[in-house]
Structure formats: structure tokens, C-alpha cells
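For this depiction, one protein chain was excluded, whereas all remaining protein chains were kept in their positions.
The block that comes next holds chain A.
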Amino acid sequence: MPERISTRDIVYIALFAALTAALALFPPIAVPILGGVPISAQSMGPMLAGAILGGKRGALSMLLVVGLVAVGLPILSGGRGGLGVFAGPTAGFLVGWIGAAFVTGMLHEFGWRKLNFLSSFTYAVIGGIGVVYALGIPWVAFWAEISLTKAAIGSAAFIPGDLLKAALVGIVAVTVKRSYPLIQKTA
């Protein structure tokens, strides 16, 4: 079974959940080159939590975000929140954040010693895009009764924005590793 979660871990988990909620307040940027799809900063949350807190704490932090949404806080971008979110077709992307933070974090722990921008970016792409879409797309397809291909095409518009966010996470992760490392034991 997992080793004990210390009080210190709880604080980090809670504050990264709060940070993810705060990211929704950054106004979404519509990038014209990307077809004007609005990019919300919020989906950086799971990648950041994984890259900075590691797999386990990162995943628990996103589980807390899901819990906060479930108890009714309007913390998702656009002021969405409450149990209604889980009844909607995009719930898979939200639940996918837990796996995203876990995978991003595990990869960062694995490659911690030699972490650089490129490796961190790659880990964020695998976790924050790969895992999220792997859960989100089938969920949309099932819920809206459309084919997987159609759901994937519909979701693809968000991938360029997510790549930008993964790059930002790479820069942040490398800087934080230098100045404020929290992933230490695995090396």
C-alpha cells in the first residue's frame, strides 16, 4: 500500500488544487493562428501538479480538484462546477486530469536527475495530452453517441493550445527544479 501522506504533503496537494482553480481566472487567450480556439490556462494544472509534486501527490491534488467540483464549487474555466459537470459530455477530460498528473509526475520522477526542458515538455505531452484525450475522447463518443473518430476530430482543435501549455510547463518545471525542488527521493 502507498506510504503515508504527511501533513506537509496534504498542504501541497491542497494548494495545487487551489492553484488549478485559480488558473481558471486567467482570461482565455484566443490565438488567431490556431483557428481562434480559446485557450484556458486551467488544463496546465494537472501537468504542473505532476511535474512539480510528482506522480502520487500530483494525482491526489487533481482528485481533490474533481472533489471540489463535485461538492459544487464553480472552479472550472467559465465558472462551471457542481455535479452537473459529471453528467455532461466533457467529464472525461476532467477525470483524465487525475491520470494526467499521475503519468506526468511519474515520468518526471523517473527522469528527474537529467531533467531538461525537452524531457519535461515530452513528459507533459504524454501525461497532459495523451492521457487526458485517451479518457476524454471515448467519454464524449459514448455520451453523445458519436463515433470515436468524430469525437477525436472535434477535440483536436484544442491540441495546439495544449502543446503551448506543455512547453510552458517544461520551462516552469526546469526552473522550479533548480530553485525549489520537491521531487527528491527518486534520483
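Going forward, contacts are C-beta pairs under 8 Å (C-beta built on N, C-alpha and C of every residue); 3 or more make two chains touch, one makes a residue touch a chain; residues count from 1.
Going forward, contacts and distances are computed from a predicted model.
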For this session: Name the absent chain as its UniProt record does, using one of the following: "ABC-2 type transport system permease protein", "Putative Zn-dependent peptidase", "Cobalt ABC transporter" or "Rieske 2Fe-2S domain-containing protein".
Result: "Cobalt ABC transporter"
Seminar exercise, completed: Across the whole complex, the chain not displayed is touched by chain A residues 1-2, 4-5, 7-8, 10-19, 21-23, 25-26, 41, 44, 48, 52, 60, 64, 67-68, 70-75, 78-90, 143-146, 150, 164, 168, 171-172, 175-176, 178-182
